[in-house]
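These notes are about the structure you will find just below.
As you look at this complex, bear in mind that one protein chain is not there, while each of the others sits in place.
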Amino acid sequence: MDVDYPPSAQEFRSRVKAFLGEHLPADWTGMGGLPEDEREAFRVQWRRTLGEHSMLAVSWPEQYGGAGLSLVEQVVLAEEFALAGAPQGSENDSFGIGMLGNTLIHLGTEEQKAHYLPKILSGEQRWCQGYSEPEAGSDLAGIRTSAVLDGDEWVINGQKTWTSAGHLADHIFLLARTDADAPKHRGITFLLVPMEQPGVEVRPIRNLAGYSLFNEVFFTDARTARSEVVGEVNDGWRVAMALLGFERGVTATTDAIRFRAELDRLFALARERGLTSDARVRDRLAWCHSRVEVMRFRGLQALTRSLAGQRPGPESAISKIIWSEYAQAYTELAMEILGPEALVPSGQRTGGLLQMPEAGTENSPLSWVETFLAARAGTIYAGSSQIQRNIIGEVLLGLPKEPRLDAGPFRELAASRSSQARG
Amino acid sequence: MDVDYPPSAQEFRSRVKAFLGEHLPADWTGMGGLPEDEREAFRVQWRRTLGEHSMLAVSWPEQYGGAGLSLVEQVVLAEEFALAGAPQGSENDSFGIGMLGNTLIHLGTEEQKAHYLPKILSGEQRWCQGYSEPEAGSDLAGIRTSAVLDGDEWVINGQKTWTSAGHLADHIFLLARTDADAPKHRGITFLLVPMEQPGVEVRPIRNLAGYSLFNEVFFTDARTARSEVVGEVNDGWRVAMALLGFERGVTATTDAIRFRAELDRLFALARERGLTSDARVRDRLAWCHSRVEVMRFRGLQALTRSLAGQRPGPESAISKIIWSEYAQAYTELAMEILGPEALVPSGQRTGGLLQMPEAGTENSPLSWVETFLAARAGTIYAGSSQIQRNIIGEVLLGLPKEPRLDAGPFRELAASRSSQARG
Amino acid sequence: MFFAYDADQEEFRASLRRFLSDRAPLEAVRRATATDRGYDVELWRQMSTQLGLPGLHLPEEHGGSGTGLIEPSIVLEETGRALTSSPYAAGLLASLAVLRFGSTQSQADLLPGIASGELVATLATAEVGSPAGVGGLETTATSRGDSVTLTGTKVLVEHGHTADVLVVSATGADAGPTGARLYVVSGDAPGLSRTRSQALDLTRPVAQVMLDATPAVALGEPGDLSPLVDLGCALLSAEMVGGTAACLDMAVAYAKDRYQFNRPIGSFQAVKHRCADMLVALDGARAAAQYAVFAADRGSPELATVAPLAKAEASEAYTSAAGSTVQVLGGIGFTWEHDAHLYFRRAWADAALLGGPAAQRARVADALGL
Partner (left out) sequence: MFFAYDADQEEFRASLRRFLSDRAPLEAVRRATATDRGYDVELWRQMSTQLGLPGLHLPEEHGGSGTGLIEPSIVLEETGRALTSSPYAAGLLASLAVLRFGSTQSQADLLPGIASGELVATLATAEVGSPAGVGGLETTATSRGDSVTLTGTKVLVEHGHTADVLVVSATGADAGPTGARLYVVSGDAPGLSRTRSQALDLTRPVAQVMLDATPAVALGEPGDLSPLVDLGCALLSAEMVGGTAACLDMAVAYAKDRYQFNRPIGSFQAVKHRCADMLVALDGARAAAQYAVFAADRGSPELATVAPLAKAEASEAYTSAAGSTVQVLGGIGFTWEHDAHLYFRRAWADAALLGGPAAQRARVADALGL
């Protein structure tokens, strides 16, 4: 069955295909097919091309310099880029254009929109996100980074962590505690902070595969103007939650495309090793196919709901569980297929994976080992599997919450934690 | 490797083997090999034979009419009986001889010992156990059955459930709440109660396979003498916990023997169906073998510790998880092997299974379907898998408990539960 | 159209769910299946005449409503949820066989009666050695002049002991290149003996049907019967999704209501996360079953991979959910009186029908050319 996209979307798809055919290099197989030392130059050039053809801030209205694409057009574009293995922008664009840009468009002041949106789009500003802290992981609302007004400026102290692309950024949007006497979710403010100042220090975090894709960001009397608040002071939790929703729905169908490409790679690996006739491996490969198909079907359902005007909601917790656990399962199967080959894996280093290799990456044992290692992160970041199951249980099924020990003013919680830790 | 039992134990093993060879019918294959209508008569006759040869209350000291066997002798006897598929007594004996008898020997008064032990041994009294209640399952200490002193008698009101062999019993040992103002574990008393009185009613519970192996027992102003307390008044929780320990260790090695017999049956089934060459089935069968071997190895370790004088402890939670989850896994594999044959399963009804079929049972599809259904109970009764994992986490690993909502006087808990249920 | 039920379909589902919960709650299902016939004839009459279910998918010229397969899949999902015992699914599959393989004559003979609910039809294909019943058959058709007789034994025939007409697969000289062909046998034909079976699944009556030189009529020309298996898998998946959802509802309701340690047990992560896992599996199985039905409805060639895939996903979701439900319910879930075991039995029975999850995945691997 070909699920029917609207004719206008299919017409747009042809245009995107034509654009990609025209502008991608002739021998293009994906970023992973480029020599490592050519990738950065390609990214810069490609971003410029996208900008010139209004294919960069595709979700922004045209009045802000965006492409003003409809949702289904955004989806079609994302699908075709995913199929082609072409990036939709720089590593900072998902934060600047996708998250902050849309948040400002919905919740920012006119001044903020006028000031920031052009700079984000032009690439003059490169943004990153400051949410997690060492003591606030699953319990994100337990953040301790503080912002205190000093005249017309916020003075920021604390530490953020797991800041991806932080070393490439010059601005950060972050959550800071601005009222420690309020309950934990109520005293948080969403701030925009320049990073090129003495009070901000970025240190890379090396991940278990040996790559530095994340950073710690330290704030020591760092400053930003009093006006650099998105939403209301002490209402930052709501802003952060709203932000999460803006980009969802567009990527509903691309996960399955990317996992399909990975599965094709795995099928090829199994065929090369002569293992497709092994009944156990064969069963597991068919199971993997089923999981990727389920992602595709669920993606189409989600997209259909989005096109009908429904906002994506907590059901994304189900998607997160499915893809992140599948990512571990299929890479473990790859390890089984490789057998002892995985122990001294041949091939090129990938340069670091957030989730899976770029399209065009060689089908080498080392690429699989690095994908396998990277897959451990999926069940941890952006809400661990434990947190997702809480959401599914409590929000989708209406099961009762656990007894809470973290009500009351944040100041007291922080103090009680310290005394418990000593005790 | 033959793990070495002490020479004296091996000599005793020969005697048990000889006894079984002499007294079991010539064509004996196990209780399951007897026609259903001959089983009861055999049980009665066999119990008499055991009694005549001091093979009944094997764990009791000789002064109380027991066999006075050493621990290793008890184990050897249990092993040989399990290998032969011969019962060690009646269905009530595990409660009367195993649980209550040993509890009285350790914690009973001289009068209680003198009064009860001979009657238990002779079969004059048949005992059952009254612990669980409809509102007190995993939370056993939440029992509501009350006992109130009225002169020289306790007056008992409430309901027990999951009382196995209750319909065959004429006495029950039970836990009753005797102080509702104490915290929940502290106001419970261990009582001995005759069942042949107007205030006690036994109703069978039909299980999901259609058999009645358990009962509800209702108490309406039932009475027992003031002296029928084991241990101290309001100290019944400790008595109940002590009771759990008395028989452990003896059965450490018999689980593996019984699961081995089941696995041999499964291997035969798979061979009959021509499925041992299917790589998936073959892998699962080898996995089953590994699990049963692990039970055997762990049993030998547990026995070794017992013989060295260590009391069995919370590590039995690990054994419970292993065997109960394995029981579901191997019976599910049997369902896979049977395929559509399981849907209209041919064969004799088993008469009801507590866990697995008696030795000698025919290797029929119906016997497997009934074993498969019965296996669902193992992860629920005697402490669900959830409770076992709490024990493993908290007692064996020292992980912190959850916030408790059930401290304070039991009376208030019961009241708060009622208001929550209304709310 | 995009990938969702439309508003009419959702309304149809809702009204059917109300109807079944009013008219055929589980205590009524238990009563009905305990009768010799195994279903409530009056309920079936209402499903047929009042709701028009058996003819939904049939062409209007034969008295049907011409809806395609999506509406029938909704019926199956809801009857699967309610464990309704009725000859609906049996008639649906039999009529799909007639639609696909039947001559104009046999369609005109059979479909109007099926559409009205007056003719109870069923598919008698499975044999002991052939779970799907479209190949490797032992039941044999013998032609003598114009007349055909069948000899063999069919098992797991839904409502086979009461059906008015049976669509039977058989091999024989006229079976064509795939070695199997469909025949129509009347319920009162000579040489036909049929017995209701003692089944694992208590709420779906099945029978063993023995044919001994039983007169039969060829349904149409010989042809590859395997698309029937794919249709069966797709539709069975929808039914299983309904049952899985019922299990989850039951477990969640109990977890909210049952207190231990002065807390609802659903507030414990051990229970909460087990319920969450049930929903994750259900949601995936539902998407797969829905896609398979949509593919079947369109006659898409994707059906050959999607149907077995959906059957495998739905089987694992259902058996796992039914087991988890018994676990969450604890002791009460292990009793005859509680309905949990009815679903547990249905789940395992459905999972084995037409081949279990591993067999389905083997078909997927074959179809992928692995």
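As written, the chains take the letters A, B and C, and residue 1 is the first residue of each chain.
The rule we apply is simple: a residue touches a chain if its C-beta (ideal position, glycine included) is under 8 Å from a C-beta of that chain, and two chains touch if they have at least 3 such contacts.
Note that this is a predicted model, so its numbers are computed, not measured.
Asks: Just name the one of B:39, B:144 or B:289 that touches the chain not displayed here.
Replies: Of all options in B:39, B:144 or B:289, contact with the hidden chain holds for B:289.
Asks: Decide which residue listed in A:34, A:270, A:300 or A:335 touches the omitted chain of the complex.
Replies: For the chain that is not drawn, the touching residue is A:335.
Asks: Decide which residue listed in A:70, A:146 or A:384 touches the omitted chain of the complex.
Replies: Only one of A:70, A:146 or A:384 touches the chain omitted from view, namely A:384.
Asks: For chain C, which residues lie in contact with the unshown chain of the complex?
Replies: These residues touch the chain not displayed: 268-270, 273.
Asks: Taking the full complex into account, what residues of chain B touch the chain not shown?
Replies: Chain B touches the missing chain through residues 1-5, 267, 270, 276, 279, 282-283, 285-287, 289-291, 293-294, 297-298, 300-301, 303-305, 307-308, 315, 318, 321-322, 386, 388-390, 392-394, 396-403.
Asks: Footprint of the hidden chain on chain A, which residues?
Replies: 132, 135-139, 142, 161-162, 205-208, 210, 280, 328, 335-336, 338-345, 369, 372-373, 376-377, 379-381, 384-386, 389, 402, 404-406, 413, 416-417, 420-421
We adopt the following convention: only the chains that are shown with their structure count from here on.
Asks: Distance from the CA centroid of chain B to that of chain C, rounded to the nearest Å?
Replies: 41
Asks: On a C-alpha centroid basis, what's the spacing between chain A and chain B, in Å?
Replies: Each chain's C-alpha centroid was found; their separation is 53 Å.
Asks: Quick one: chain A and chain C, Cα centre-to-centre, how many Å?
Replies: That pair's centroid distance is 42 Å.
Asks: Where in chain A do residues touch two or more other chains at once?
Replies: Residues 279, 283, 402-403 of chain A each touch two or more of the other chains.
Asks: Provide the list of chain C residues touching at least two other chains, using ranges where the numbers run on.
Replies: Within chain C, residues 263, 268, 271, 358 contact more than one other chain.
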